[in-house]
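Please read through the structure below; I'll follow up with questions.
All protein chains but one are shown at their positions in the complex.
Chain nomenclature is as follows: A and B, assigned in order of appearance, with residue numbering initiated at 1 for each chain independently.
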Amino acid sequence: MSDPREEWQQAYDATTLREGPFDTMSGVPVDAVYGNAPYPGQYPYTRGLFAAGYRSRLWTMRMFAGFGTAEDTNARFKELLRAGGGGLSTAFDMPTLMGRDSDHEWALGEVGHCGVAVDTLADMEDLFADINLGSVSTSMTINGPAIMIMAMYIAVGEKTGVDRSALAGTIQNDILKEYQAQKEYIFPPRPSMRLITDMMKFTSAEMPKWHPVSISGYHIREAGSTAAQELAFTLSNGFAYVEAALAAGLDIDDFAPRLSFFFNSHSDFFEEIGKFRAARRIWARWMKERYGATSERSMRLKFHTQTAGVSLTAQQAEINIGRVAIQALAGALGGTQSLHTDAYDEAMALPTEDAARIALRTQQIVAHETGVTNVVDPLGGAPYVEWMTDEMERQAEEIFAHLLDIGNDSILEGAYAGIDNGYYMGEIADAAYRFEREVNSGQRIIVGVNDFTEGDDGQRNLLRIGAEVEEYQLKRLADVKQRRNSDAVTASLTRLASEAADPEVNLMPTMIEAVKEFATEGEIVATLEGVFGTYVEKAVI
Amino acid sequence: MSLHGKNQRGQNLRELSAEAIFSLALDGELRALGRLITFIERDSDEAEVISELAHARAGNAHVIGITGAPGSGKSTLTGQLVALLNQKHPRAAVLAVDPSSPLTGGAILGDRVRMEDVASPETFIRSMATRGHQGGLALAVPGVVRVLDAMGYNPIIIETVGVGQVEVDIAGTADTTVVVATPGMGDAVQANKAGLLELADLFVVNKADRPGANDVRRDLDHMLDLSHTTGQDQRTGMRPEIVMTAALTGQGAADMWAAIERHRDAITANGQIDERRASRDLEEVRNRVMAVIERRVDDLLSEHGTTGALKAVRDREMAPSVAAREITNTRFG
Partner (left out) sequence: MSEPQLRVVLAKLGFDGHDRGIKIVARILRDAGMEVIYLGLRQSYLNVVNAVEQEDADAVGLSMHNASHMTLAPKMVEALAAAGLDVPVIVGGIVPDEDVTELLEKGVAVVLGPGASAEQVAISVRDAVAAKA
């Protein structure tokens, strides 16, 4: 069969569709796709990963939230499961994300704030108490100490009789963007990459339902990059993980299908749509042509989208609802697999419940009222959209060429070199400053900030987290430390240190042993820092 | 900290004389030392008193200059050196010099970041901007080094970007001048162009784990072979060592320090160090005299008496050299 239209039709016919009707509000029936080949579901997937797009199923409305103690979050998980949800999204607090315990000097005021505090396996057990880990899918947003948290999750499974092979979910574990943008790093890049490679090997061999890395451009954009930089840095980080996995002896079609991506959706509507479409095309081409993937699953770039937190203004915060709606629409027209919409009050504090509800409703309007889900890639073929897609790709390819140049033909080495010489940080800082100057000079209008500023009452209800969470967590940590077998903890940490010094050893098994002895996250981090060192970034302003 | 110092804590430095601030600094008050350096840097009225007090007490510190092209990793390397000195030489000082923006006169000085956490608590780190004005830096740096020396800091490390004659000269006035090169940047050639090659007492090939590091070493060796009669052999009686380091892993910082110590011992043994210091002081006197003369020349050329000659030059009636001779003959002849 050679006719792409026929091929598309067959694929479409073979797809189970969600309930229609697929017509306009006025009752005009519409086709599933318009325009030219390659059609949705066809290489290089510019127009979408699958033939039927959102006619088959809508994007997942994944709302990432959470704060308080492990028990609070556990209660919310259970509620979610009772309501029919199967996916648990876990946010951790700042000390946990930085690999430090709740009693660290900097933790004061941060414990349980932007997520749950996890110091030891005991907290992880509370977090998932009475939940069958074999029947849920868990997403964990953590990077620097990902291997410890992952070990704890596996240990909770074991202690509740669920084999690791039955565990399903994703851990963000994208350390490269931490050095480049988000800055939640612990160890230097190369040892960090070793931890990720250990996890990729371990999950490939033993955890078929686990996604060991979610490659995230979101934070790169939030730090101030342009759309094309977000696209290029993120995809090149993806290539870097691919190169690391290949070097570790993994087969590309074994692990590439398990990589997923996470992008930002900002306010420049067509630029964002072009970015998403270009992302799919570039990934497919590179996987096939450079890295020799043969499975279509390896070439299909799946991504989650979140609206741009950085675009939200403190001034006249309610108008952020309008921004979020437009950004959400761009995500949908770009073909995202899942979407988080920001709450309008997030520029000032954690979202209140009302604001979070409005955010969810906003994407429900896009999904159910606008009709954009009736047609796959409805903007495909539009001259401006196709030009923008090409332009995004062109700019990204220039950046890839630079990375290959400084990395002696390796994207992974290019990423290390770029982190070392401040390339990423400099590019992002330049872009952020340029934008700031344009806003400051009035060249670029931000509604409510440098124009149309009348009508800001400045008064808003803000969510506050009490100090009780911190007190509770400190007591919990002290109790666990007292109850555990400290000789066994010391022994497991000593073993961890010696294995860390040998790059041939996979640290995962000993990590699992250490967390089972209730070694704290901070202790494990300190042990590894003793071998790997602590990363201190060079100031690039 | 002495009791005396403690009693002065919180006292507004603005209310104290330069002498009083100097003695506070001697007592270990860092904010007083910080203020002394500001006076020197601004070449304000207090500067001369401070220099006078400092000069009498200085002369003990081993002054090390570290320079190299931007991106050569010299600030990381300096950080590692500081970490290494933590135990053996806890009272080290670092003077990190970075360029000011020529447009606004402002500067972003980011070198403390990589040193603060690894340094011993007694290490003194000061960031300095070049502040545009010609020759100002060349005057300020020796003054700051003198104050740090007087306060007992040893060694004193001056880190400068190896671009621009002023920065290069500053690094070159050290007891031991280290030039950092990296593979893949044509650094050996650059170093040669900037005159760094003749200044270097020691070469460090940084990022030695990268491809091409050995090429850099070989290039430097060749150039040293060629310049063997014009350069360091005459000045110091020894050929500069070439040390390979990888700043990111910390490997090699120890080798670098060992080479620095060997150089210091050698110039101490052969008396070079005293000659260097004497010529450094002479150079400073010379720079100051030059600065005064330059100002006078500027004044002179704006004076009424010279306008005739300058106009003749502008109207192409007189060559600049003739005008210059005429003016100097009448004024200094």
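By our rule, a residue touches a chain if its C-beta (ideal position, glycine included) is under 8 Å from a C-beta of that chain, and two chains touch if they have at least 3 such contacts.
Keep in mind that this is a model prediction, so the values were computed, not measured.
Shown chains touched by the hidden chain across the complete assembly: A, B. Among A:Val449, A:Ala488 or A:Val531, only A:Val449 touches the chain left out of the display. Considering the full assembly, B:Ile37 is the residue among B:Ile37, B:Leu77 or B:Ala208 that touches the omitted chain.
Which of A:Leu58, A:Leu97, A:Ile358 or A:Val469 touches the hidden chain is settled by the complete complex: it is A:Leu97. Residue A:Glu222 is the one among A:Asp103, A:Asp174 or A:Glu222 that touches the chain missing from this view. Across A:Ala11, A:Ala349, A:Val372 or A:Ala491, the single residue that touches the chain missing here is A:Ala349. Contact between subunit B and the absent chain runs through residues 9-12, 14, 30-31, 33-35, 37-38, 42, 100-101, 103-110, 112-113, 116-117, 124-127, 129, 131, 133. The set of subunit A residues touching the chain not shown comprises 94-95, 97-98, 100, 106-110, 113-114, 182-184, 222-224, 310, 313-315, 347-350, 428-429, 432-433, 436-437, 440, 449-450, 458-459, 462, 465, 537, 539, 541.
In this text, only the chains that are shown with their structure count from here on.
If you average the CA atoms of subunit A and of subunit B, the two centres end up 47 Å from each other. Against subunit B, the residues of subunit A that register as touching in their complex are 188, 408, 420-421, 533, 536-541. Across the complex, subunit A is touched by residues 71, 75-76, 108, 110-111, 113-114, 117, 211, 248, 250 of subunit B.
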